[in-house]
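Missing here is one protein chain; the remaining ones are kept as they sit in the complex.
== subunit A ==
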Amino acid sequence: MEVTFKDVSLSYDGSREILHHLNFTIPEGTLVSILGPSGCGKSTTLMMISGLLAPTSGQIFFGDEDVTKQDALQRKVGMVFQNYALYPHLNVLDNIMFPLKMAKVPKPERKKKAIELAKLVHIEDQLDKKPGSLSGGQQQRVAIARALAKEPSLLLLDEPLSNLDARLRIEMRQEIRRIQQETGVTTIFVTHDQDEALHISDHIMVLNSGQIQQFSSAETLYDNPSNLFVAQFIGEPVINTLDIADFGDELKGQIDTELLKRTQKVGIRPEALQDHDTGAETLATITTKVKTFEKFGREKNALLDFNGKRLLTTEIEAEIAEGQELPLYLQKSGFYLFDQDGTRIFGGDQDA
């Protein structure tokens, strides 16, 4: 089911807005992540899609149908909660059958469907157990099966992996991807973990302080961040951020003077600082001093001093000593200029 928000706002007390004029369309059959720091409104957005929470203004559409006034019951969505919210008094099979029981599906059919789903999520050998005796990953699987039981128009997942340990998290996110692809259900996944979002989704919506910062594919988010927030939020290690005033004449002549005048902040990805000239790819050269250099496995992180500011690069090929001077070659890709509102005015595909 395609989901559309038209100018949706929410405020709890009527004066302070939590979400500001959200406009977006989630295409049918895709897996979309809503990504943002805690308190940005991502779970609230999910609650509004589910119908557990009504918007203060604006309209929500499922396909062509306006569902703004419908509650959770009528919208027929499936949802997985952060702590799974399984019914502790029911065993696995009864948990999965619960939505079907509420929908008054006859018992034999209920059971058949539930067992089918248990197989899909690989939990068919635990049917008689109570949720309390299952591991976190197993509870997660049950919660997904239960959410899928009534063949929902949408599957909503609210930080479903945050209670799992690191290894299980990776396994379960692949599982969620597999289940989504097998069932083809439109899935919306809320997370604060960029790694999760980048690996699992077709599209990512980055949310901050109740506003959509950018809604695009993972690649576009990284290569063409629409503003400083997205540039800083996406990417590991974090992008180097400098004031334009930190530069002397290094950028003059390379970039349009008018553009430089409007620039407030400069963003440089750690991989955009090379220690050798790359010819046409090189935008400018800067002189830095090596502060620390660490090698660990495949990782090589050099921390450098540039006019009193710290820069991080991952691209040092040669052996370098701490304290030595080092010229660095700024690459075109991974170099961005942002104006005083934080909007990107230079860099990305348009200037490659």
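Just so it is clear, contacts are C-beta pairs under 8 Å (C-beta built on N, C-alpha and C of every residue); 3 or more make two chains touch, one makes a residue touch a chain; residues count from 1.
Simple rule for what comes next: contacts and distances are computed from a predicted model.
Novice: Of the candidate names "Anti-sigma factor antagonist", "Carbohydrate ABC transporter permease", "Sulfate adenylyltransferase subunit 2" or "Molybdopterin synthase sulfur carrier subunit", which one corresponds to the UniProt protein name of the undepicted chain?
Specialist: Cross-referencing UniProt, the chain left out corresponds to "Carbohydrate ABC transporter permease".
Novice: Write down which of A:Gly78, A:Gly137 or A:Gly235 is the residue touching the left-out chain.
Specialist: A:Gly78
Novice: With the missing chain put back, which residues of subunit A would touch it? List them for me.
Specialist: These residues of subunit A touch the chain that is not shown: 50, 52, 71-73, 77-79, 81-83, 85-90, 98-99, 101-103, 146-147, 149-150.
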